[in-house]
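Omission of a single protein chain aside, the complex is shown with its protein chains in their original locations.
Which chain is which? They are A and B, in the order written, and residues in each are numbered from 1.
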Amino acid sequence: MLLVQTLGKLGQTLVVLFIVSVATFGLLKLAPGDPVQIMLGSEYSQESYESLTAEMGLDRPFLAQYADWALNFVQGDWGTSFVARTDIFTYAFKEALPVTLTLASFSLVFAVLIGVPLGVLSAVKKDTAFDAGSAVFALTGTAFPSFLLGILLIWFFGVRLGWFPVMGYVSPWEDFWTGVYHMILPGLTLSTYFIAMITRLTRATLIEVLDQPYIAAARARGEPGWRVIWVHGVRNIAMPLVTILGLQLGTLLQGTVLTETVFNLPGIGQMLTSAVLGREYMVVQAGVMMTAFLFIGVNLLVDLSYPILDPRLRDRK
Amino acid sequence: MSAEATNAPAPATLPPAGPAPQAQSRKRRSIFVRRPFFTVALVIAAAYLLAAAFAPHVAPYDPVLQSMDAMMQPPSGAHPLGTDSYGQDILSRVIFGARYALVIGIFSVLIGAAGGLVIGLAAGLSGGWVEWALMRLIDSILALPSLILAVAFIAILGQGVDKVVIAVGLSMVGPFSRTVRADVMQVKVQGFVEAAHLMSIPSLQVIRRHILPNVIFPLAVQVTIRISEAILVSSSLSFLGIGVTPPTPDWGLMIAEGRDFVSFAPWMSAMPGFALALLLIALSIVGDGIREEYDPKSRRGA
Partner (left out) sequence: MMLQQINAEALLSVSDLTVHRGPAKILDRVSLSLAKGETLALVGESGAGKSTIATALMQLLDGAEIEGTADLQGAGDLLSLRKREMVKLRGQRLSMIFQDAGAALNPAYTVGRQLITTLRRNLGLSRSAARSRAIELFTQVGINDAEARLSAFPHQLSGGMQQRVMVAIALACNPDLLLADEPTSALDVTIQAQIIRLILQLTRERGASCIFVLHDLALASQSCDRIVVLYAGQVVESGPSEEVLKRHRHPYTRQLESCVLEIGRKDLQAPEGTVPSHDQMPAGCRFATRCPRALDRCAREAPPLTPADPARSDARDHLFACWNPE
């Protein structure tokens, strides 16, 4: 049963990927400027125009052109970026993506490590001053624009206090501690929204879970308070938490775009922005495709993780 | 892949993080008394609206008047919020910026809602493989975060206020379609539609009489809730330097311009930033209030 479900999910995912790729390819076609004209420059004859069009396959039907492009794309042949002067695949996949992923994962770790305990505390201290304070933080945190927060953090911790570096990227995979050090401010900037969101979600779901009979039963058999909350309570909010994190991955990815610009990190965000300014549609396309792949892939993983998180789903027909 | 398609029990919806909603017995009392935060937020939002409407009368200076003698001045009597690197008065730019923020926000949400209405209605009413294909289309739109989509549209359209409105509007079609479709499905379950079919009432009439009235109201609620998202995305585009072009007094653009001077003129970013943050927080409180009052089956969480 599970297998059939999984295959169905995979099928749906492939269809969505197909639509995204066709749309993205269409984007290139829609973009202003005739690629043949651009390549030929200002002086050209009708014959050379036609022969180059044929050579580039631009006289063929849309779907055939799409198939060519998709085949190249799958093989990692994404074209060349003139601004970055490199192969787009190397630029996007090997240089920009790791930066974005590092930033995103740091923020996610921050968000979970800070948001879950904060939410647990406000659920346990429901209707106290602490809870009210965390509600105000949660509301402000979800509505506050991240790029402004980033600038404020740079100003306060970077400029006034001088505690943290404000620009530049050091890969934590090469120099772990320096990398982490450089990631603290960008990570905080990006994760504030998620900390706030996770706090809110954890509080709301945990309050519901703590009302369940199995919590009273755990207390009744002598489990200490911390175990009741962390082992019996928090374990049962994992599913809504993972679901929301998966659905909010898009927000995380668009947050990285802004955070990268604030902190000058050479990730997908910077790649996209400079590509838009330099009218490099192939690069925009690559960025869009990678974002969609990430989002769809992670959500597929989220769906597939449900039976692990909730044993009741393992035996469903 | 879509949120509704998961076979798991739906994640618990989010009750308000703030004070619990009052008991039913107090339902009679005005929303303004029951929700003091909502009232304050509404007043703030209204103040922005007024400032935007009467910007030329309220602003002390011309927002694009450059003055080489008054560059990067800290807040003072003459310039309450200071000046920027071109000597432009930040207060005046912030006030005019409210115009751009609200106009872009409202118009792009309307575009998104109109697109969502069309796709959502089509997906909800068609059934069969058309519905399946439209649902996958919606999933595909939703697979891209709205800012990334807006960036992609800007790449095709180019920069400028009108382009930003269109790009942000198009990027919001996905979520609107999903909620419209969900509402259509609910109406369908109630049986009007089938009954009307059986009585061979023309489909367009059924849509106008039965479906639209049930879809429009929740859609209007969604529109008010999502204005803040549209404002955030549009100012993000400007912050990235690919939205509206200088010297337009746009908050995102002003924040970006101030970023390079943050070490010695932090007010350049901070002032328009706080203007934006305050509006977004106020709008999100207003949105939460409206959602909890009129949209009990909150759809935002799932």
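By definition in this document, contacts are C-beta pairs under 8 Å (C-beta built on N, C-alpha and C of every residue); 3 or more make two chains touch, one makes a residue touch a chain.
These numbers were taken from a predicted model, which means no experiment stands behind them.
Enquirer: Please work out which displayed chains the absent chain touches and list them by label.
Expert: A
Enquirer: Which one, A:192, A:236 or A:274, makes contact with the chain that was left out?
Expert: Selected residue, touching the omitted chain: A:236.
Enquirer: Using the touch definition up top, pick the residue from A:3, A:161 or A:220 that touches the left-out chain.
Expert: Missing-chain contact among the listed residues: A:220.
Enquirer: By the contact definition given up top, give the residues of chain A that touch the hidden chain.
Expert: That gives, for chain A, the contact residues 212-214, 216-225, 232, 235-236, 310-312, 314-315.
Quick note on the criterion: only the chains that are shown with their structure count from here on.
Enquirer: Between chain A and chain B, what is the separation of their C-alpha centroids in Å?
Expert: 21
Enquirer: Spell out the residues on chain B that touch chain A in their complex, using ranges where they run on.
Expert: 1, 3, 5-9, 11-12, 14-15, 17-19, 136-137, 139-140, 142-148, 151-152, 154-156, 158, 228, 232, 235-236, 239-242, 252, 255, 258-259, 262-263, 266, 269-270, 273-274, 276-277, 280-281, 283-285, 288, 301
Enquirer: Sort out for me which residues of chain A touch chain B in the complex.
Expert: The contact residues of chain A facing chain B are 5, 9, 12-13, 15-16, 19-20, 23-24, 27, 30-32, 132, 134-135, 138-140, 142-145, 147-148, 151-152, 154-155, 159, 199-201, 203-205, 207-208, 239-240, 243-244, 247, 250-251, 253-254, 257-258, 261-262, 269, 272-273, 275-277, 279, 281, 284, 287-288, 291-292, 295-296, 299-300, 303, 306, 310, 313, 316.
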